[in-house]
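Before any comments, here is the structure.
Heads up, one of the protein chains got dropped from this complex, but the rest are sitting where they should.
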Amino acid sequence: MSNSGGYCCGCSSLCQLLFEYDTPRIVHIKSRKVGLINRLFQMGILAYVIGWVFVWKKGYQEFDTVISSVTTKVKGITVTNDSMGVRIWDVADYIIPPQEETSFFVMTNMIVTPDQEQGHCAEMPGPSTTCTSDKNCTKGLVNIKSNGVQTGRCVAFNGTLQTCEVLAWCPVENDQTLPKPALLKDAENFTVLVKNNIQYPRFNFTKRNILPHINSTYLQQCIFHRLTDPECPIFRLGDIVQEAGENFQDMAIEGGVMGIQIKWECDLDQLWSKCVPRYIFRRLDNKDPDNNVAPGYNFRFSKYYKSANGTESRTLIKAYGIRFDVMVFGKAGKFNIIPTMINIGSGLALFGVATVLCDIIVLYLLKKRFYYREKKYKYVEDYEFAEKFNAAPIVISIQCGLALFDL
Amino acid sequence: MSNSGGYCCGCSSLCQLLFEYDTPRIVHIKSRKVGLINRLFQMGILAYVIGWVFVWKKGYQEFDTVISSVTTKVKGITVTNDSMGVRIWDVADYIIPPQEETSFFVMTNMIVTPDQEQGHCAEMPGPSTTCTSDKNCTKGLVNIKSNGVQTGRCVAFNGTLQTCEVLAWCPVENDQTLPKPALLKDAENFTVLVKNNIQYPRFNFTKRNILPHINSTYLQQCIFHRLTDPECPIFRLGDIVQEAGENFQDMAIEGGVMGIQIKWECDLDQLWSKCVPRYIFRRLDNKDPDNNVAPGYNFRFSKYYKSANGTESRTLIKAYGIRFDVMVFGKAGKFNIIPTMINIGSGLALFGVATVLCDIIVLYLLKKRFYYREKKYKYVEDYEFAEKFNAAPIVISIQCGLALFDL
Partner (left out) sequence: MSNSGGYCCGCSSLCQLLFEYDTPRIVHIKSRKVGLINRLFQMGILAYVIGWVFVWKKGYQEFDTVISSVTTKVKGITVTNDSMGVRIWDVADYIIPPQEETSFFVMTNMIVTPDQEQGHCAEMPGPSTTCTSDKNCTKGLVNIKSNGVQTGRCVAFNGTLQTCEVLAWCPVENDQTLPKPALLKDAENFTVLVKNNIQYPRFNFTKRNILPHINSTYLQQCIFHRLTDPECPIFRLGDIVQEAGENFQDMAIEGGVMGIQIKWECDLDQLWSKCVPRYIFRRLDNKDPDNNVAPGYNFRFSKYYKSANGTESRTLIKAYGIRFDVMVFGKAGKFNIIPTMINIGSGLALFGVATVLCDIIVLYLLKKRFYYREKKYKYVEDYEFAEKFNAAPIVISIQCGLALFDL
């Protein structure tokens, strides 16, 4: 640049910089062997960049993850006929709590302990609660399985057995025997309508799982079926459990957790109508009895009553049932210049690999390697500098390190 | 490397490798035309890399998505005056369930069916339930719109109409007519305090939507307003619905789902105080009556009572109202060397494109192309190898493929 020729536009060297162009000098080798190898490498890289990165993995897109809102509505009625008589169960009875955010719980089985009142009564029999005299009981004792706080007295549990007395909601719950089959076994036929609204905030894209081409008439009578009705957002509970490879009646006894997964995998460079939800059903809790504490799914809740004289009583219900978690996930991709350029840039850089590999072949493996080396390389030696260094390598490197500041 | 000169530090070829330097040989062309084109290409790439990738799209940052926790507190009281008399409604009455994780439901309208008891009564009239004799009714029949299980008898619904008798919570609910305007229409003036705590775990960054410079005095009387109070976390329900372009009184009748979206878009390379939440309000459910099954938002729940003689009764409430989903999203970016280097590396690789494009011009389009080619290329032919191959190309490529192992 500095020793440029006499021609100039009469301007500064900055101006000259504009009119320069550097291009590498090339050895153009006509060799079938090396040429073919080179083209094969290049084809491989091109195929990877175009086929895999761009076409298959959509390397020209940027991605966003979904945010979503879910509402559910269960429908169904069933009758139970047990010791307490015939009883009808509707949505307000078996959905607890009545509304949740992205999940719903359907009670399928229960242990009801009616008319509990605060008081003193005999604890349920067990290794630490059976007693023969007051000495076996410790006042104030509570453990993880207690129904109440021990008073220190030993009282009759029934005709033959004595247990420690507890301060508790009396009578205490007996959850030893669970109804089999499940009380609300007909929950298998209940249906649930799942409404899901999703958004990809980065792309300002929103959609609902009730697709626009679906009309109200269809919605009023359809039931989701993988093959015949894959877009119907109304699911039969039994079908959900069955698709997950489980048995509803078994699951209904002890309860469990099911996942209704809605997958929104969208390519927003394509038509709006091609972005559709896919439903997947999975069991989320652990069936394996070996490492399963508190198997199934249950929780306790109570209904409180007050008698005319003001004493409070409650009906304790240990509710077993299936919790359905609606889990929405997915990502959407849309063309964006940044990932495109990153991938093109990296792809171009990979082409350098082809040259490096071919050079190794040409310069080290071929018979005519010395001939090619001569053509490719121009050897220049820095004698002046070489003479300055003759010590051991370790010294050299130190000196070199210092020399960096002393060019 | 192997035919290196006589000078050496007396050490191995590994040592020599340290003191070598390869730099490509360049044709330095002083040409205004090509020089300018080259510089223009380079400027374009530089502008893209610096301006777009780094400044605009923050290509030097790595990103994390938010995890968040939300609590809400609604305030407001209203009076209704209907057939059941004057009645006051407070938070404990209209928020169901009393607490949820990231959403809250405000009941705005309802159909109350008091004093239901398990028993037999006439089903609501409808195409499949009106009857003239027991023959029209099927014992055990339940469908999706039933309130109970048919007993097979045909009984009087009112003076003029007969319907099938059902085993159900009696009397059955009549949800044909919905109060208009909505019973709790004053919910428009209720306020909600939304507390949001966010975290970007990768950057160990936490923040709350109640910003530190906001004091308690301000918080006790402020109401969110897009222009005057954009940082106040207390929202008037009517304002939320209005900002989303909806009419609260219309929505209150049948219910609906609103999204309170909190967007935390943070550049953590900047000041901590610049990372602030932005509130966006959207309606999430579908108003379109054409493909809308179960429009609005409602669910049923009941309050259970026990009479002195032990019979259970319940008040069934079909609650219509607005569910507000607080949806927190956002991503934070912070300087990280990896994306920076990826972008620099890819950017550098793109510079190669400028050279390739200019080479095409210089070597194929310019008048003096043969002159430049001569300068750039050194032609070398692998005669020896060329003679070995004279067959058809398909044979050659196979042989070449084999030759790879036989260099």
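Should a chain be cited, it is by its letter among A and B, assigned in written order, with residues numbered from 1 in that chain.
Criterion: contacts are C-beta pairs under 8 Å (C-beta built on N, C-alpha and C of every residue); 3 or more make two chains touch, one makes a residue touch a chain.
Keep in mind that this is a model prediction, so the values were computed, not measured.
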{"item": "Omitted-chain contact residue, chosen from A:D115, A:D250, A:D267 or A:D359", "value": "A:D359"}
{"item": "Omitted-chain contact residue, chosen from A:I96, A:C131, A:I198 or A:A332", "value": "A:I96"}
{"item": "Hidden-chain contact residue, picked from the options A:Q118, A:T217 or A:N247", "value": "A:Q118"}
{"item": "Selected from B:G126, B:P181 or B:P201 as touching the chain missing from the view", "value": "B:P201"}
{"item": "Subunit B, residues in touch with the chain not shown (by the definition above)", "value": "4-5, 7, 9, 16-34, 36-37, 65, 67, 69, 71, 73, 75-79, 86-88, 90-93, 95, 97-101, 115, 191, 193, 195, 197, 199, 201, 206, 208, 210-216, 219-220, 234, 303, 305, 307-308, 313, 315, 337-338, 341-346, 348-349, 361, 365-368, 370-372, 375, 378-379, 381, 383, 386, 389-390, 393, 396-397"}
{"item": "Subunit A residues that touch the omitted chain in the full complex", "value": "3, 5, 7, 9-11, 15, 18, 24-32, 34-39, 48, 52-53, 57, 59, 65, 96-97, 100-103, 105, 118, 142, 144, 146-149, 167-169, 257, 259, 261, 263, 282, 284-286, 288-294, 297, 299-302, 304-306, 308, 314, 316, 319, 323, 325, 327, 329, 342-343, 345-350, 352-353, 355, 358-359, 362, 375-382, 384-386, 389, 396-397, 400-401, 403-404, 407"}
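Quick note on the criterion: only the chains that are shown with their structure count from here on.
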{"item": "For subunit A paired with subunit B, centre-to-centre distance based on mean C-alpha positions, whole Å", "value": "15"}
